[in-house]
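Dropping a structure here in structure tokens format, bear with me for questions.
Left out: one protein chain. Kept in place: all the others.
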Amino acid sequence: MNMAMQMMEMHAAEMPATGMDMALMQECIEACSACEQACTMCASSMMGDEMMKCTSMCMNSADMANTMMRMMMRPSGMHAPSMMTALQATMSMSNACAEECMMHAETSDDARMCADVNRQLAASCQKMMDAMAGMMPTRA
Amino acid sequence: MNMAMQMMEMHAAEMPATGMDMALMQECIEACSACEQACTMCASSMMGDEMMKCTSMCMNSADMANTMMRMMMRPSGMHAPSMMTALQATMSMSNACAEECMMHAETSDDARMCADVNRQLAASCQKMMDAMAGMMPTRA
Amino acid sequence: MNMAMQMMEMHAAEMPATGMDMALMQECIEACSACEQACTMCASSMMGDEMMKCTSMCMNSADMANTMMRMMMRPSGMHAPSMMTALQATMSMSNACAEECMMHAETSDDARMCADVNRQLAASCQKMMDAMAGMMPTRA
Partner (left out) sequence: MNMAMQMMEMHAAEMPATGMDMALMQECIEACSACEQACTMCASSMMGDEMMKCTSMCMNSADMANTMMRMMMRPSGMHAPSMMTALQATMSMSNACAEECMMHAETSDDARMCADVNRQLAASCQKMMDAMAGMMPTRA
């Protein structure tokens, strides 16, 4: 993680909007990574018929978190409006996943912990969007 | 592809909103798959300094298309509001990627073809969203 | 699919080993894509406690198939020895997944169809490896 963050800082100047808050973005990258990992494990440990929905939502959240993380790690391809909609999609998915996981929190420690990590990612996406709003020039 | 589509049809009844247009969704899945493939190739064939942006945007679009495709292939985890934001994010990313690719269309056949495939995905996402709007029950 | 294949043919000359059988590689790419899709669906439709293993193996096979597909779609980065080990890993994973899916074939049409698609991918990887063996220069 540290090395990727050092690499990212070397590219801060290339970001399409100067003033992009690097600390927030690094926090969001770490939240994506944590969420992908927790969701992957959670999806693999669900048991019983009623868990199918939770497994599938966790896999969706893991994939979306990974895509979001990669988008933030490609400074030269950063495009503010796409970034905003991707953050919105990630937040929506991780909130929905957290909600579903919480329904199994009593019986599954995985699900409870996975819900936490999803909520952290949703909060981090919200912070990113707040910081980007107003700052980014509008491009189609 | 055919077999996955057959599998999908067996699960049509589980979809959270009855009346989900399976033909549209299958078209969108194929558009995602085509876009991931074209973008992966395009990102790997860009040359010259000014192409870095195009490479990165293609990789973003490939990842987003793959995530979107997988979300549509998990009927048991389908959650309408997350699906809508993900379709929006995919459309936004593939439109941005198409626009960037078109800037290199004169000199790169890859870029021109990749732009076409991205535009097809964006159009397919729009159709999905139009079909879903009004049909899906609103959940947080 | 067609467009990516057209793009691939434009890059045939860049392949590290001249004589790479394009038809075989395209068949393998399609097998990867079909396998990722079938496994993603199958993993999302498993029910009951004993299905956890099948779900997890399907997700592994889906991820491996996607990685393998992408490796074949990046002509400029093709490195024969890595390709060979990746084909070996993909074949090993899809065979293991097919074997696990077959245990549920009586009760699940998804699992039976998913097993078929996995076996097709394994066979396609074997053909690729046979074609590459002897043809590729050995590098560490």
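Going in written order, the chains are labelled A, B and C, and every chain counts its residues from 1.
Basically, a residue touches a chain if its C-beta (ideal position, glycine included) is under 8 Å from a C-beta of that chain, and two chains touch if they have at least 3 such contacts.
These numbers come from a predicted model, not from an experiment.
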| item | value |
| --- | --- |
| Chain not shown: contacting residue from A:45, A:60 or A:124 | A:45 |
| Residue of C:5, C:86, C:102 or C:123 in touch with the missing chain, whole complex considered | C:86 |
| Residue of C:42, C:59, C:113 or C:132 in touch with the missing chain, whole complex considered | C:59 |
| Touching residues on subunit C - with respect to the absent chain | 52-53, 55-60, 63-64, 66-67, 70-71, 74-79, 81-82, 84-86, 88-89, 91-93, 95-96, 99-100, 139-140 |
| Residues from subunit A at the interface with the omitted partner, ascending | 1, 3-4, 6-8, 10-11, 29, 33-34, 37-38, 40-45, 62, 66, 69-70, 73-77, 109-110, 113-114, 116-117 |
| Interface with the unshown chain - residue positions in subunit B | 40, 43-49, 52, 55-56, 59 |
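FYI, only the chains that are shown with their structure count from here on.
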| item | value |
| --- | --- |
| Topology of the chain contact graph, where touching chains are joined (line, ring, star, complete, other) | complete |
| Cα-centroid distance, subunit A relative to subunit B, in whole angstrom | 19 |
| Between subunit A and subunit C, centroid-to-centroid distance (C-alpha), Å | 28 |
| Contacts with two or more other chains, residues of subunit B listed in rising order | 66, 70, 74-77 |
